[in-house]
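A protein chain is absent from this complex, but the other protein chains hold their places.
The block that comes next holds subunit A.
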Amino acid sequence: MNVRSEALKVAPSVLTTHLIDLASASVRDLNTALHALKHDTNETAWRVIHPRGRHAVAVGIDAPISVEIDGNVGYYCGGMNKLATVLVNGNAGVGVAENIMSGFVHVKGDASQAAGATGCGGFLLIDGNASARCGISMKGVDIVVKGSVGHMSAFMAQAGTLTVLGDAGESLGDSIYEARLYVRGSVTSLGADCIEKEMRDEHKAQLHEKLAAAGLAGEVDVSDFKRYGSARTLYHFHVDNVSSY
C-alpha cells in the first residue's frame, strides 16, 4: 500500500496527514487502512489524491476522522459513513453518502443521482447541484444542496431534512412520510401526498440550524424558503385514494 504521512502545512506540527495516492494504491488499500482505525485513533487526518472517479471510495468508515479527497469520485463515496468527515474536492457519482449514519460528507462540486439515499443520520452538504432522487428513502439524514435537485427527490422520504437553495424538479417528495423539505427556489411539481406546509417558528429554527451547519449562517434568509411535507392522506391504503397511486 502506498500510504505516507506528511506534515500539514496549516495544521499544528504534531498533526500529520496520511496521504493515499489512488494512482498507485487501490481503493481496497484505502478502505482497509480506514477500517483499521479505532474510535480513539490519533490518525485523524487523511488525504486521498487521484481518485479518478473510482467507486466505493472511503466507504464504511467508523471513526472520528477527516478524509479529504482531491478530485472526482464515482458511486457511493462515503457510503454508510459513521463519525467521519469526508470532503470531496470535486464531483460525486451516484449514491454519495448513501445510508450515512452519522458524521459529515461535503461535496464541493455536483452530485449525481440518489445523493444521501436512505441516509439514517449525519449531514450531507452539496455545494453544487444534485441530480434526480436526491434524498430518496432518507431516514434521518440532513441534506443541504446549495444548487438545485432533480426530479423525484425525497421520494418515499421517511425522516430528516432536505434543504435546497436552488430549485427542485418534478414530483418533489412523492409518497413522502415524515421528512421535512425546505426549498428556496421553484418546485416544478409536487409528488403524491406532498403538500406545501406552513412555515412556523419551529421550522424556521430548524432550517436556520441546518443552514448554519452548512456554513451559511447569516448568508441566507430562512423566510425565502417554503416548507413541504406529507399530507398524510396515503398513510393508510383506502380505495378513495386510488387515483393517487
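Quick note on the criterion: contacts are C-beta pairs under 8 Å (C-beta built on N, C-alpha and C of every residue); 3 or more make two chains touch, one makes a residue touch a chain; residues count from 1.
Everything below uses one rule, namely that contacts and distances are computed from a predicted model.
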item: Among "FMN-binding glutamate synthase family protein", "NADH-quinone oxidoreductase subunit B", "FprA family A-type flavoprotein" or "ABC transporter permease subunit", the UniProt name of the subunit that does not appear here; value: "FMN-binding glutamate synthase family protein"
item: Omitted-chain contact residue, chosen from A:P51, A:G74 or A:G173; value: A:G74
item: Option touching the unshown chain, where A:T16, A:N31 or A:S66 are the choices; value: A:N31
item: Full-complex contact with the absent chain, from A:H55, A:K204 or A:K226; value: A:H55
item: Listed residues A:L19, A:M101 or A:L216, member touching the removed chain; value: A:M101
item: For subunit A, the residues touching the chain missing from this view; value: 27-28, 31-32, 35, 55-56, 59-60, 62, 74-76, 79-80, 82, 94-95, 98-99, 101, 113-114, 117-118, 120, 133, 136-137, 139-140, 155-156, 158-159, 175, 177-178, 235-239
